[in-house]
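Heads up, this is only part of the complex; the chains shown haven't been moved.
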Amino acid sequence: MPSINDHFFAIARAQSDYARCIDDDRLEEWPSFFEEACLYRITSAASHRDGYEASVVFANSRGMLTDRISALREANIYERQAYRHLLGMPALLGQAANGLRTETSFMVARIMQDGTTDLYATGRYLDIWNTKGETPKIVERIVVCDSSRFDTLLAIPL
Amino acid sequence: MSQQAELERTVEGMPNWPGDGLTRVPYWVFQRDDVYAREQEAIFQGPVWHYLCLEADIAEGGDFVTTFVGDAPVVVTRDSEGAIHAFENRCAHRGALICLDAKGKGKKDFACVYHAWTYDLTGKLTGVAFQKGVKGKGGMPPEFKISEHGPRRLKITALHGLVFGSFSADAPDFKSWLGPEIEPKIGRVLAGRKPVVLGRYTQVLPNNWKLYVENVKDSYHASILHLFFTTFELNRLSQKGAIVVDETGGHHISYSAIDRKTNTASADYAQQKIRSDSKYRLADPSLLQGFDEFNDDVTLQILSVFPTFVLQQIQNSIAIRQVVPRGPDRTDLHWTLLGFETDTPEQRLTRLKQANLIGPAGFISMEDGCVGGFVQRGVRAASREQAILQMGGSTAESSESRVTEASIRGFWKAWRAHTGI
């Protein structure tokens, strides 16, 4: 099937597992989707367009991802909440120096403890994947939210 | 009914203020529509200075940004001579937004999309389409004078790269507005160097704007609500530090510096049995490795200018927070993250990492983002009950201790003086 890139399904599966990992509140497993040396940022379309360097979340090591989770678990005060991710089909944009570039749309609903549900974030994942291993690992993920408004707080990673 | 009459009516309709005026705050001030309306009038359109933008946001002639002063949409511009102007984003004709864009460059004038009434960069009405009609038919009557119309213009002032404005001609001179203590501490962070905007985002708060302002001025909560501060010794009440409250009460500075003497804090904390004194450590501590930016060991300086401006230095994380009320129980918090042209790449990276402390996902600020909502919901049925503000006494004075609510009492002192409530 020439029209299908060999990596397509592996990455689609990885994306889907990534989303389930977060939505199932298995956050401790979340960093394992990334390479040890990785970049993870959450920013907005406007900031991305304007080339702003700073992020809503910034991590340039897997350790920082781990710290995010332990902070959520041990340190930070916030109300219990959950996400539901729905993802578009990954678009394969070709090989970059450090891996395979893809872009994937997302919608995330947030469900508060009392059941209140709202469309919390929409946007796209700008990713670079290491496809050498058994399952693809994230080398770089820029989460570009369409909006730069965030309701109350952003505790759980996107 | 006259405006004055209207005002008195409004204030009269409200319950009486309980207690001595500063140590008790009735919860209805966070709930009532008439209080909100009164604030819009007396504070946001009153003789008060409001943060508009950075000078850097409108660096060149023809640059503009749009923002809000309370409920009022506002356009801020720089003209070709380099002068800064601001005016209500409301067409003099029939009230449409004059400018639809968040920002822009190279603007010569603004044309309202509805009927093309045009305004120069100062907000002056310069043209009325078809004023003389077509073929001598229609058009505006001779008695209509363009010069007599236009959107409300704001008085403007700028300090250390910050632009402030006021709808009221009676706004005091800005320096005297700030008083002697505040200006130098703004200067400490911003003076003599060129800021670079590193990021921008908005945090939507599910609570009245005053609950967030209280939170900013609340040095008491910092070491308790925020585990990060205490655990990573960003801030210890037992560090050197103090609260500065200006004479009006409306402005404040809270700062802390590394105490190079033996730190007896843990003991104090132990006594309080506060959950915030955990054994929690980071896998990648580089997050918190800062550089000494000010040669004064001050690791934290939170500065507020009445009513809604905040300048923050948390280690090397410098940010401006603009608080915009959106209704009695909703507030927009606009963050502008700053670096400086002189930053080395290492310093810049440090700022990017420390940005994890602030904003909606900030290890610190996420908690400030939700706690206001906890209060708004907690007091839902308690409009006749009151908050207790006695920590550190009953006055609104500066103090060496930060175990005080002095600067919050100061806020209410200023708020009551302005609103007459």
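The first chain written gets the first letter, and so on, giving A and B; residue counts start at 1 in each chain.
Basically, a residue touches a chain if its C-beta (ideal position, glycine included) is under 8 Å from a C-beta of that chain, and two chains touch if they have at least 3 such contacts.
Not measured: the values here are computed from a predicted model.
This file describes a complex whose protein chains occur as A x3, B x3.
Throughout what follows, only the chains that are shown with their structure count from here on.
For the pair subunit A and subunit B, the distance between C-alpha centroids works out to 32 Å. On subunit A, the positions that touch subunit B within their shared complex are 42-44, 46-47, 50, 52-61, 63-64, 66-67, 70-71, 74-79, 148-155. Residues 102, 197-206, 225, 227-228, 231, 278, 280, 282-284, 286-287, 332, 337, 339, 348, 351-353, 355-356, 359-361, 363, 366-367, 369-371, 373 of subunit B are the ones that touch subunit A when the two sit in their complex.
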